[in-house]
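These notes are about the structure you will find just below.
One protein chain is absent from this view; the other protein chains keep their places.
Coming up: chain A.
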């Protein structure tokens, strides 16, 4: 394959959903209203851990305007959900395990009546001891939260002999890193409308990242065939992994079926905080040894993840963290052990980065500390250990050959020289100090070996003469619509006016797997590549039959089928509408479908990825020595993820991901005390505002792939979030000589460290 074939001419185009977004005319699913619509509210648990002794809904049911009150008794099918293991009750019967557990739900004529009704539901509890820390939950006499105990998942990887490696090491660093519970903070909270249809069918207008999976889960809960459930799951006002799991859908569905009315539920921010998923808090202890030349000889990793009350994707996230524990470095002796533990804290699950962010903060922290001890430049230390094109992946498995790791490292090394020079020539306020840090990472795309990871698509010429491309993906803001538009128009040669894109509706689209794991762009590209030739052939054959022109002289083009002249100009011979009418009359189908799986490693390594993206980050910080506040001056990234499909989409993912990770590093923590959220809204849970970010950020794209790479563009949905925290941590160290090991970085800690260092310096001068 020629690399230049992969450069999309129109990759600067404006995305198709843009106009409706900037004018406010786009209807999100939480903006919808239907005739006779009721409003739903969900009663969540008053305690993080308790037995339910009784639930009395009599008074609530009697309140005028209340149309239905449901409890566990009203669930027709399975009282449980969870993408992998359905261990989270839809409505709790006898026990609650966290403050987000649902006990009852109400449908009423107004939101106010529904809220009032919730207050009238009487639940008697008997409080149980709260397990608010995974270490406490693992103690031998701790109450068991689930049938199989409090250990959700154990994962590990071992290679060589770490003990022997440490013996041979010149320098060994051991550190424990603590990372917080981060909230997705999608601006549109969970919600939508569930509409009962004829014959017991149901239309679910609620955002999700995998419509077909929601349909499967709801089918199980409602005891209804999947075919009777239609999921309209797009567009969404953000998701970042947080809406992949079911949220309000089951309550809306049961209430809609019971009342025979459409039911709208749109969670308030506080309801969203309490019930929504978060990023896993982790405690990661790493011990890493190097020889005198800086070659890493041994790396021992222990991960303790707080998964909260239920499973959702907790096991897969731990597996991902274990896989990425050595990152892009070749280490001969590795021992990684991870535990994901149930607690009575908020449920942790899928979140952009998927365990990679936590482990990368620790890993890069180790490299930087080792470099300091060895008195070697930290980029040079990375260079000495970095993977080469044909090296195996981090679990010893074969991966698609790539030079991405070195490419991003050298890119950031060059950028560092420029920035360091700028900084050296800068005059600063005497109470401000600056520092620069870099970090790198590699990040697997797709779900990994041994996981069901199907993709697919459908291409057809519809009766209106539009080339219809359909995928089971959702638009959460990432720009999948723009990606589809660019790839299809450029691969087929048609124009955007010829195109009809259909996504996010199980009644209309084929199954394409989940809109997760940075897989959307990659899967669209693969699907179109697979369908393109057959589809073209079908259309051109029919156009040839109709016009009498040889197929070889015809091609798809803007507006219809064109004839290619000798001088390479072409003229339209048949519009797509004419072709559609012709094919319709002659009963010729134009439909082409494809089904395939995300590319995986040929080696039988559970969860091992095959296609990786690489990223490097440069952060410059300014520390206020009077307040300890850390301000990010520069946040620049170099990314290796193959060719760019959508320029604004790509830049937006990296900048947006970077700033989300800036929040993770310096500001954000969904703080819980004894199983209850302290940060219940955006006044206490702070995400970056425009004042917290660099006014200009650099995104450098390294688009080249290894020679002959047949896998096309890789996704960049996550990579921009992964290596930001360690780069900022290194920049802080560069500024004040202090290593942070706990996120978010506390101003108090920085102030103390900075003051201490200045006192020492002052003392030094006196000698």
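One rule holds for everything that comes next: a contact is a pair of C-beta atoms (placed from the backbone, for glycine too) under 8 Å apart; a residue touches a chain by one contact, two chains touch by 3 or more; residues count from 1.
Simple rule for what comes next: contacts and distances are computed from a predicted model.
UniProt lists the omitted chain of the complex under the protein name "2Fe-2S iron-sulfur cluster binding domain-containing protein" (options: "Imidazolonepropionase", "2Fe-2S iron-sulfur cluster binding domain-containing protein", "aminomethyltransferase" or "Carbohydrate ABC transporter membrane protein 2, CUT1 family"). Within the complete assembly, A:479 is the residue of A:328, A:394, A:479 or A:607 that touches the hidden chain.
Only one of A:159, A:384 or A:648 touches the chain withheld from this view, namely A:648. Residues of chain A in contact with the chain left out of this view: 14, 17-28, 31, 33, 112, 184-189, 235-238, 240, 266, 268-270, 476-479, 648-649, 651-652, 655-660, 662, 681-683, 687-691, 693, 695-697.
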